[in-house]
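Report on the following structure.
Left out: one protein chain. Kept in place: all the others.
Moving on, here comes chain A:
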Amino acid sequence: MVEHGDIRVVHCGGSKINFRDPVITHDSRFLLCASGEAVKVFSTSTEECIHELRGHTGLVTGVLLRPSNHLQVYSSSLDGTLRLWDFTDGILIKTCVIGYPIYSFYASAKHENVIFIVASMPSDKRAERFQLVAVHLPQSGDQMVEAQELSAVLSGVNPNPAAIAFGRGGEFIASVNDLQLEVYFFKKQKSYRFFLKEDNKKGGWNTFTCVACHPKDDCIATGHEDGKIRLWRNFNHKKEYTYSTLHWHHSAVSSLCFTPEGTNLLSGGVESVLIQWRYNQESERDFLPRLGGAITHITVSPDGSLFCTSHSDNKITIIQSCVKVSAVIQGLVKGDSIGTDLMMDPRSKALVLNGKPGHLQFYSLQRDKLLYNLDIVQQEYIHESGLQQFEVVKAAFDASGSWLATVEERHQKAAELELNLKLWAFDEQTQSFVLNTTISAPHDAQITAMCFCQPTDSQTTLLVSTSKDGHFKAWQLATPAHTEGTDDEGPSWLCDFVSAYHGLVPECCSFSADGSLLAVVFQEVVTVWSPSTWELLTTLSQPPGAVSDLCFGRLSCSKYLLGTTASNLLCWNLLTCSLEWTTSMDVRRLVADPLSENMAAFCYQSGSTDLFVFKPSEPRPLFSHKAVCSGKVTQAVFAPREEMLESCEESSQWLNRSQLYFLTQQMDLMTFTTKAEEDRLLVSSKQLVIDDSVAMTPFYLLLGKHRQQQQEHQDSDSSLWAERTALPQTSASMKELLQTPAHVLPSTSYLCSMFVQSLLISVSDAREEKAHAEEEMESEKEEEDSEEEMESSRSKPELAAAAATESDTPALTKAQARELRRVRKLDHSWLAGLLDS
């Protein structure tokens, strides 16, 4: 962009984390997974992303722990490089240039300094021909090295990383492709091939999908398209091989994995059930059902205590020894289509869109984290392809975020359309949405649009839905009419008004900012209604083309109504009921900024999308950006910022209050950032030096140690203590509390409230302060007396120490100090009692 060089279109969060199988580190504390062009390091206990290992310029295709050093990790990428990282610090150690795009790679402890990669060989005539190549890593201290020694091991392999596995400590390598299993023995330098028939009698598919080798035994497990698992034995003789079959899955086995000791075999597939087969007792098996989406990868931690499954809904589940789900790392779920528009939850400021089937996901844009999934359909999801299930197609929030309306539909061939309109009320107590009303079959045909009335002062909430059956209906919250009954039902939603206009199909609807007008588009005609009297006030029409999107102006521009047709952007003035201006452009999406007058229009022009930001009052764009992305943009939303930006440049002022997010045709979430903002982010990220997975707070020291069971040396601990004093939350009282031996402290329940209080910022008016001062004087006197009586030798130096800390940390307020003294007094009396007895 020549003109607006400081505004950039950037990808925003939500990259895939289920692309390749994740890796759990030796101490089971971290989980590494490939995510776009980076490797993400997650904590297995807190589910937080700790580092992002960035450096690759292509899609990362694999992550593997270095067999010789378990604190280092290799990653491969389509950019043709292997990189070695220190994942605890997030430092790139070495880059090894291979020169070919790497699709997957393997390493074994037996083959030191050799990496086996799967790459497509451009020398081959055929388009897609993959080879397994052994790469000898050059031993040099340089940051950047180039691998020269390449030797082909197997050709015609499957690029899927699940299709190749090392067997029994790296003695052989097994590879499957289509209907062929190939086993290559390194010692004999010889490979055996085993073939299966294309189709067996029952019509199942014999195609191999994945392979896993027993770590101790000569046994290869293969998964197949028809859901069978075959265990191959005796494969070092060409003729005498045998296999046994396990069958539970009803569709393809997508992943197989042996536990490190080889006692169990784990398998998973579309059914989303993790199955644990006992090795050699295959009739016994354990199930872990309903894990989420289809299982794509299974990995086991090196000590065998944690299992980890990746799912097709961009999720990684961490399971403790096949019984309990201990953590879920969930990325933004991006389906094939977003039926619901992008929306902002007014309460949590989270982005809301379709998530898992039948769910709405709440995604925090600031933290790049999925907050939660709201189950809309509330039905058991059947993991079977080709099944028509309920889909959430529309959703709308009201202005305050206390109501959510959703529409789900299930369309079956030869059967009627099933539609449900559900209204959810926000429950303050549980802090989530609770189903209030279900309206089955609210319309005869699909609902095309839905919106809430957004008056600021009125108590009544109104929802308008338009449908392909030619009607639009208004729904209103009403208390049940029969109040005589004893059943204690709360208010529910009832249909208030139904209307149609000449049998035309309403396409979209919109309320004006003050809620006094409702505009409903009936193809070419815009009808304006008064929601209070349900009177048709006026009709606006602009003959060529049906109006597809409608938007009222806001704030100072609230007298304008904007509409888009296939070729025009129209602006009506509602005071004169006439067309104010029009311009010819193919607007695909029109969004209004809720905090300003600005509007953003995404126009599709010759294969790419342009953005125009303008005010309805003046038909000149404030900002324009050509070729934002290729393809059409149909979903966009303005997200209010947490804090306002102070940008003075005219072109970027529209980004001051809110940020514009949009979804491209490839389902990538993009946003616009200014240069100033990026600079600030960069600075803040540099400041943020994380020394461990969990932030160092006093709570962490109290509780975190027990949970993590990490072996921290005492000296490092003490150094941490020194560091900790610098943290702003720390005060002397807290420190003292934490350092005093537990057996001389009063009970925890007594201390707890004080501890919490000391964390609060105390606000007290002058009057109270005076009273406190008086009290204090008295108590001090008493204290002196008591001290004389006690003759406690211990307390005096402690007092002095306390005074010292007080002097150098002025954060300790008077009230706190007094509290502390009171504790100490209490402590003494108790001690005295002990001494007396």
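Heads up, the rule we're going with is that contacts are C-beta pairs under 8 Å (C-beta built on N, C-alpha and C of every residue); 3 or more make two chains touch, one makes a residue touch a chain; residues count from 1.
As a convention for this text, contacts and distances are computed from a predicted model.
For the chain that does not appear here, its UniProt entry gives the protein name "U3 small nucleolar RNA-associated protein 15 homolog", which is one of "ESCRT-II complex subunit VPS25", "U3 small nucleolar RNA-associated protein 15 homolog", "Origin recognition complex subunit 1" or "AP-3 complex subunit beta".
When you scan A:539, A:630 or A:757 for touch with the missing chain, the hit is A:539. Interface note: of A:8, A:285 or A:626, the residue touching the hidden chain in the full complex is A:626. By the touch definition given at the top, chain A reaches the unshown chain through residues 3, 288-292, 325, 378-380, 382, 384, 386-390, 410, 415-416, 440, 482, 484-485, 536-543, 569, 577-583, 585, 610, 612, 614, 618-621, 624, 626.
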